[in-house]
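Let me begin by presenting the structure, written as structure tokens, before commenting on it.
Excerpt of the complex: some chains, original placement.
As written, the chains take the letters A and B, and residue 1 is the first residue of each chain.
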């Protein structure tokens, strides 16, 4: 009960420190991320695979409008988990940032540079008064001179580079599977497959190819490539996971 | 009682996170939406039907002044549920936004583009200090190159595309009916009919053609078309719902 009271005392102001040196509003924003559906990134030599759970709560929703994967530039994609409107705001920021780079220097923005710009923006919202933190984690995936990169941007504004990572709901289970099964020598489609397998760990019903968003940023072409339902179906067919396959419409 | 206390602690500031990662002021704004009368959108190949319950609390009110449907541009309409004055502010924003697009680029604004502009504005009110969120949900309906679209914008600033959706009071009952009865091959008038039937589920007294607002954004002409009382009466006549038909004046 003491704890209860302590906690209440700190969330009134915006992101101030608690006696044990934590920023409560940032911690709560992490909870907002966990409330979102799972999003996974897997880096392979051939490119970076992004897979997002897009299970929609109604058959009347246009699944495409529940965007979890966003093309930022030809060679960069972003996947999000958490507060949807916050994610869109950061995605817009990322796109403008990439365009500015192109206009100013005539070349594509580096993946790390972009990740840093985004996390600087996020950090700013945890220190300066008058605004709350972003309730979202992003996976920033892209290629740079044929080199695939995968960054996670968390609500505190930290950018971490991963070989494979999950954010959002059921993160612990999914990340656990990635930690166990990831190997460096995967093809891009095997990367997608690993992500889908990991996702299946968290959902006992299995995978519905129509309710996952998949894209690969290809290391050879430096292109963001969204996968269609058929592409996903083909990959899932080869996996040892239950398939939920309801033809849409 | 513990819950009571926790709750009180978080609504003093503007839209900060609660320990479980929710934005309370946004949650409360959703309650404001539920306090409004129901509003329904149904997308059909021929166009998008918007139907709003305009039941007024006095016979002395001019029903037309209780606007729930608003023409934004020739090819776009918006329906609202919730805090009326907030809705008007967003409708004004949408109109100015559409005009600016026309003036700047010489062409009509896309429906998705407009939905995004509106939800960006809404999101801004959930993150930046000094203002409260909008207590309103909007349905944004329109056509783009003959393609009908129907978006919902909620108080958190999320835009979702729907085939058929209800917002406002009795949403659960009405949406339930839509989920069961919606089929993709409806004419526009059948779409209006489906919406009216759904509305009737929530009101045991039946439908009064004079107290519903109806409009269709026609996919062939790309035109917003308000329906008169007679049009509504004709459609209702073919439905299996009770009709309340008091001639006005």
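Quick note on the criterion: a contact is a pair of C-beta atoms (placed from the backbone, for glycine too) under 8 Å apart; a residue touches a chain by one contact, two chains touch by 3 or more.
This structure is a prediction, so every number in the text was calculated from the model and none was measured.
Of the identical protein chains in this complex, 2 are displayed in place, while the full assembly in this structure file contains 7 copies of the same sequence.
Note that only the chains that are shown with their structure count from here on.
Here the spacing of chain A and chain B, counted between their Cα centres, is 31 Å.
Touching chain B in their complex are the following residues of chain A: 4, 7-8, 11-14, 24-25, 28-35, 58-62, 64-66, 83-86, 88-89, 92, 125, 129-135, 249. Residue ranges on chain B touching chain A, taken from their complex, read 2, 5-6, 9-10, 12-13, 15-23, 116, 119-120, 122-123, 126-130, 151, 156-165, 175, 178-179, 182, 184.
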